[in-house]
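A single protein chain has been omitted; all remaining protein chains appear in their positions.
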Amino acid sequence: MEKKTVFIKDTNRIVQAGKDFDTHFLSYVREVGLEEVVEVTRVADIGIYDQGVVVKIMPGDIQYAQVKDTDIKRIVDETLKKGNVIQELVCTKEPKQLRVVLRNCGVIDPDSIEEYIASGGYQGIKKILSGMTPEQVIEELKVSGLRGRGGAGFPTWLKWKLTREAQGDQKYIICNGDEGDPGAYMDRSVLEGDPHSVIEGLMTAGFAIGATKGFFYIRAEYPLAVERIEKAIAKAYDYGLLGNNILGSSFSFDVDIRLGAGAFVCGEETALIASIEGKRGTPRPRPPFPSVKGLWDKPTAINNVETLANIPVIMTRGGAWFAGIGTEKSKGTKVFALTGKVKNSGLVEVPMGITLREIIYDIGGGLISDKDIKAVQTGGPSGGVIPKEYLDTPVDYENLQKLGSIMGSGGMIVMDEDDCMVDIAKFYLGFCVDESCGKCVPCRIGGYQLLRILNRISQATGTLEDVDKMKKIALAMQKASLCALGQTAANPVVSTIKYFEEEYKDHIVNKKCRSHKCTHLLNYSIMQDKCKRCRICVIHCPANAITGDKEKGFYVDQKICAKCGKCFEVCRFGAILKE
Amino acid sequence: MINAKINGMPVAVEEGTSILDAAGKVQVKIPTLCKHPDLPPGAGCGLCIVKIKGSPKMFRACSTPLENGMEITTHDPEIVAVRKTVVELILSNHPNDCLQCGRNNDCELQKLVADFAIRQEPFEKSLRDIPKDTSTKTIVLDPQKCILCGRCVKVCQEMQNVWALSFLERGFCTRISPAGDIKLADSPCIRCGQCSNHCPTGAIVENDQTSDVWAALQDPEKYCVVQIAPAVRVAIGEAFGLPIGTNMTKKLYAILRRLGFKAVFDTNFGADVTIMEEGSEFIERFIHGKGELPLITSCCPGWVDFMEKFHPDMIGHFSSCKSPHEIVGVLSKTYYANKIKVDPKKIYVVSIMPCTAKKQEILRSEEMFASGMQDVDIALTTRELARMIKQAGVDFVNLPDEEPDHILGDYTGAGVIFGATGGVMEAAVRTAYYIVNKKMLPKIELEEIRGLKGVKTAEVSLNGKAVRIAVAHGLNHVEFVLDQIRHAKAKGYELPYHFVEVMACLGGCVGGGGQPYGVTDELRMKRAQGIYQDDRGKQLRCSHENPLVQTLYKEFLDKPLSAKSEKLLHTHYKARPVYAK
Partner (left out) sequence: MAKLTRESFDTLVHQLSEKRAESNWIKVGMSTCGIAAGAEDVLNTLTEEAKKRKIEIVIKRCGCQGMCSVEPLVEVHVPGLPDVVYGKVDKACAVKILEEHVMAKKLVNDHIYELRTKR
């Protein structure tokens, strides 16, 4: 019999169903004398969740779920020995991820141009330089329906077309690697894991718009990404895939790297351009758009890393193939950085149109604890929260926008009951206020004042009037800010108020934070029935807020209590109630 | 032509016209704050937002060009509400100091808030805790009042090419300060005051020294004399509601006497003397080959400071002649003091100037003490004089005309045109032409070097030789001229120019940093017209014709460039570091 491997995993999130299942399995295998040809292995993760005990048999890729101890005999006798598939047990969970952008990440050595070429790399540019015109390249992009993955979702073909048509003796193409959203690191992974794909995408874009010079603008906080791109560029030059007359054609293309310097706002196109020009990184009014007047006043197109990583595949497999993935208006895949209270946090790449539920439960493995999901935050500091009622929403640009959030660059944070919506809004707004360039009033002062109000709400000094004030400021920021940072900085606030206004009111009127996040709204008290009167909390309290004696018991004086949580930390008897 | 609709009304404008300007064509006023006609739109404040049909966004009218078929709404409840929030946000970051502020009644933010009828402040006050910068003793920076419109930075960097001011830090902590967070006095600042002229609030004002002058006027030991610059007379009227460019010369003489000055002089007299000296200097260099060409004028202290810091290689080209008010100052304490038999130590000279840099100039070097003591004791700006007049309790506008003290107060048309760009050059040419060619210019008004173009050139003939003259104003226009000269000298070519006039302020002194707040091309032009009208009204239009100047030389100085003139009326220059440390 051919050697077979059996993989076993109990996929139930909470109550484990199959105790010692693998021991039982192995013991039956031994019983029937198959231990030489059947290997039984417990795995840490099998890609299927909440389906009881899952048994996978390779080769053959047979997968059974909800397997009980009583099924072991059948599986060994029928499937292992005879090769028959037991239909009732079969679990056909299709793989949800579709790796297009991340096709080479984790597969090839990023420092090896040969591995990239061996995986089909630079075939796209070769095809283009074998007789295609820039117009044909743009047409292929149009067919593909690719939209900018940096967050705005602007049709890539249109951006290239407008830049191509603009007047200018010199044009530029820039790769935006400034990925500033907290928690988003898709671009970093692509730059570190498959740098050549981005170089190839950049070259293709340059060809399409008529640019002979390209820039990588990478944030300085990504030193490894910079190093990998630097090495990749050098290798590409060595092989003649950059520089003059690439692959013997008349197309020449040079690439340079420019580093960011710690400013989130420099991910915005015009601020990025100012940064490369050596000026203060602040946005400019648009129009004129960069496609007409960009870097050094020349027509410039700026594309996100993920967008560019899609280009070589679109050119080799065709725009129609790409358009076959995704929804009507959002084609292709999207890489999300799935983080938060989810079991499997990391990067996931899925076709557009997959639902949030599928991402979180089928790929993410569900929530990490036994708490209920509360909401999903998408789009980073420019996005909003999507409450659990909408988990079956197919993910695409338009749907997320309708819910009051955005796709953004791909941040997706799963939240449970322990996450306070006011706190979340505060975190994101605080980020934007910190990163505001300061040029325009609505963002600079509006963001600051909005944050002050949120701080007061989370410190028990908010009023109901504050909710209206926040909405007023948010409207001014949205309509009158100079760039998208200011225009979207209030989104988390607006979105959380929209869906969780009760939570805000709870903070304001009842001075309660049910998620126990806002420390000023916490109440620490001693549960007399559990308290052993050991006085450890008294000794550790920095505010001397615990008084009493061994006879009558100890009490926390709420007026003095600094809400530091030290008593909660040090009590060995669980006698401190935190609410 | 672009055809579109604004508030339902059709407009037709040239391509590239902003929505803001297009709206003006149908009498629609979109509120602005950071915008200034001198500068490209900053697009910072967010007040000029409008709606364009078909888009959910709002757009900045100052920087968005009108396009065919656009339907613009400039005012609707939502737009007005957003604008109001923007103003309220600005206010939350601005001290409620109006009553004590130097721009009370003359402030763009104050006017905006009044127009918006803001009656309460919904947001908590959050002010910057940064002290004032009074280091230059000329210009005062008050970061608390700054609304970060960025005009001063653009002016200092792009209009004046000095780069003393810049933005520091970011976000809510953004502030305006010299780069490196040093004091203004240690920065490249040339004290031209253009920043204060463009500032919409009281964040940048001049150092108000009126109390010193009041004290001097009250001091029985002091013999106070005063002089007024040419540009002051056509701008002071604006502080009293008179049309721009109204010539208040004779009323100024009157008010100054009422204020208590014992003698009222006119800087234009000094200008005439300057021409005698500088004209002779030019003739020495051009006709007799003594000294470097081109000769560059030096009566503008901002320009002198700029040259000493950034272009010290040009020192040899500078006219050594002092500026007109310094000339009047030193003569007051020597020539005049002798005449009236007053101890020069008691004489207190006040210069009323359109200029903030003069406050620094009077302490520039030892040569500003040529009389044995400080030649000009204090320089006040036009704005400070306006305040003094208002405090004096006199109906300035309706005063009867008076005459100056002729000895240092009578002037020719050539003297008064110093106040406009091209004026020094025109005055010099009028006299030089006469001295060399022994006849008057066929056309006494040199129109080619008048006006607001950044660099103006012309050619005149002195003794059959062509003299190429250039006039530059606004320091960002100067580098071009200097580079042409350097290039020619390096290559041994013929000089592109023999005589160059430079004024640091755009428009010349009429647009000076000490003139009434808010300067635009319209103001520059109309004030200049007032000056040229004064010139036309004069019987004597050339400096050499001034009989009191002739007397001065006959009785005191002997002749231009005499030893006495050199000692009293001339100065030297030296290279200075751009940054003080």
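Labels A and B are assigned to the chains in the order they are written; within every chain, residues are numbered from 1.
Just so we're on the same page, a residue touches a chain if its C-beta (ideal position, glycine included) is under 8 Å from a C-beta of that chain, and two chains touch if they have at least 3 such contacts.
Small disclaimer: the values here were computed from a predicted structure and weren't measured.
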item: Partners of the unshown chain among those that are drawn; value: A
item: Touch with the omitted chain, as defined above, among A:G18, A:G47, A:G214 or A:P351; value: A:G47
item: Per the touch definition above, residue among A:L102, A:V305 or A:V493 touching the missing chain; value: A:L102
item: Residue in contact with the excluded chain [from A:Y122, A:F431, A:Y448 or A:Y524]; value: A:Y122
item: Residue touching the undisplayed chain, where the options are A:A152, A:A301 or A:L347; value: A:L347
item: Chain A residues touching the omitted chain (full complex); value: 3, 5, 7, 39, 41-47, 56, 58-59, 61, 97, 102, 104-111, 114, 117-118, 122-123, 126, 129-130, 185, 188-189, 192-194, 222, 224-225, 238-241, 243, 247-248, 344-349
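We take it that only the chains that are shown with their structure count from here on.
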item: Chain A and chain B, separation of their C-alpha mean positions in angstrom; value: 56
item: For the chain A and chain B complex, residues of the former touching the latter; value: 263, 265, 280, 284-285, 287, 433-442, 444-449, 452, 469, 472-473, 475-476, 479-482
item: Contacting residues of chain B [partner chain A, same complex]; value: 41-47, 49, 57-58, 60, 62-65, 78, 81-83, 85-86, 89-90, 92-93, 122-124, 126, 147-148, 150, 166-167, 169-174
